[in-house]
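Reading through the structure tokens given below for one structure.
Left out: one protein chain. Kept in place: all the others.
== chain A ==
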Amino acid sequence: MKKLLDRSLNPLIIYSLVVLAGSIPAYYLIIDYTWTNELDKHHSAIKTKITNRLNGLDASQVDMAENIRMLNHLEPGFHLKRVAEAEIAPDRRYSEIRFDDFMQDREQFRGLVTFITIHGQSYRLTIETNMEEVDETIGIIAAVAIFFLVLLLGGFIYLNRRTSLKLWNPFYQTIDQLQRFQLNNQAQIDFPPTQIKEFDTLQKSLQALIDRNIKSFQLQKRFTENASHELQTPLAIIKSKLDLLLQQKELTATQAQLITSATESLNRVAKINKNLLLLAKIENHQFQNPVPVDLEEEIHAAVERFEELYEYKHPEFLLAVEPAAPLMADPTLVQILLNNLIQNACKYSPPKSVIGLQLNNNDLFIKNPGQAPLIEKELYSRFGQATRPDSGNGLGLAIAHEICRYYGWPITYAYTQGSHVFHIDFTSGDTAGLE
């Protein structure tokens, strides 16, 4: 994944590279052309000047041959040679690179070979000027181009970072807000104000989307609650009718069995309904009257309850419960939490199992033997264990988890030495659920 700002810079960088790379041969050609052209004009001017000056000398008074010898000897890049009429050819201009004795290096020369007439005699004139070599010119141009490219890109990146960061700041803040948003926290989202039209539109659209989500989430919660409420009465009617049906005098065994099966299923529905209602109430923050709860006392009461209920399975409770500081919570929720976890331990243990409960410093451990570790991911999901034939309604742990979440008590599960261990840390609870 790339960041947005880098993304917008990339094409700019590539385009600049291409343009600057293309500019190197262009610069070279232009410079080379101008220079060559200028030298050629210079050579032509020298030719005319030398012809005129030599013709201006009085041939009878000077030794022309001696003059030309002197000129050839003194003037660098200059050579005048008498030639026969037949050797005259059109002017020739050339560029060549060769080793130069004087410079002790390879040098490029621009030259002109032309023919002039002085006092009726034909001469071949060769003029050469040292110019910069092609490769060196290209090298220098490239170096300059690269220098400016680096300067340009550095500036681009710096300016882009500076202005874009400022420009996109509302966007990044919006992302940050969205990441922290949680639907079930019932907290509204607050976007930073912006003067940019597009961001404003984005924020308004998001706000509308979130508002709709919050609304539908609340509707869904309300629906669960209302549906559960509305179901109670028809369930009560069916239950009462089945009770009455069971009292009929002429009932056969088959009929009695049918009624019993129906009653059992009905009770399951009623229980699920009741638990869904409880979950909805916790999620809707309807338990808002925390009072000090004595954990030690509640644990003993719950253990006593299940000792009686599971008498036929002869569970052995191993208690290591120390007095704890009072817990600020709704006593009903604490009882439900303890009951669900202890019942869970009783229900899924083989007969005569040892069920351990340990409370010290507000750390509660509930331990029971088990064959294989449970899948933690599915542990607290609603109806997650519904595939087990003896699973009950699959909501017990979901409710326990929801209560812990509500009060901010971390609940963890571990499988150690053949035992399922649930751990609740009551100390780290915050007051989020108690507002």
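As a convention for this text, contacts are C-beta pairs under 8 Å (C-beta built on N, C-alpha and C of every residue); 3 or more make two chains touch, one makes a residue touch a chain; residues count from 1.
One rule holds in what follows: contacts and distances are computed from a predicted model.
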{"item": "Per UniProt record, name of the chain withheld from view [\"Sarcosine oxidase subunit beta\", \"Spore coat protein CotJB\", \"BNR/Asp-box repeat protein\" or \"DNA-binding response OmpR family regulator\"]", "value": "\"DNA-binding response OmpR family regulator\""}
{"item": "Identified contact with the non-displayed chain, of A:111, A:356 or A:396", "value": "A:396"}
{"item": "Hidden partner chain, touching residue among A:68, A:259 or A:279", "value": "A:259"}
{"item": "Listed residues A:68, A:118, A:293 or A:336, member touching the removed chain", "value": "A:336"}
{"item": "Residues from chain A at the interface with the omitted partner, ascending", "value": "229-230, 232-233, 235-244, 246-247, 251, 253, 256-257, 259-260, 263-264, 266-268, 270-271, 274, 277-278, 281, 286-287, 289, 302, 305-306, 308-313, 332, 335-336, 339, 343, 347, 390-393, 396"}
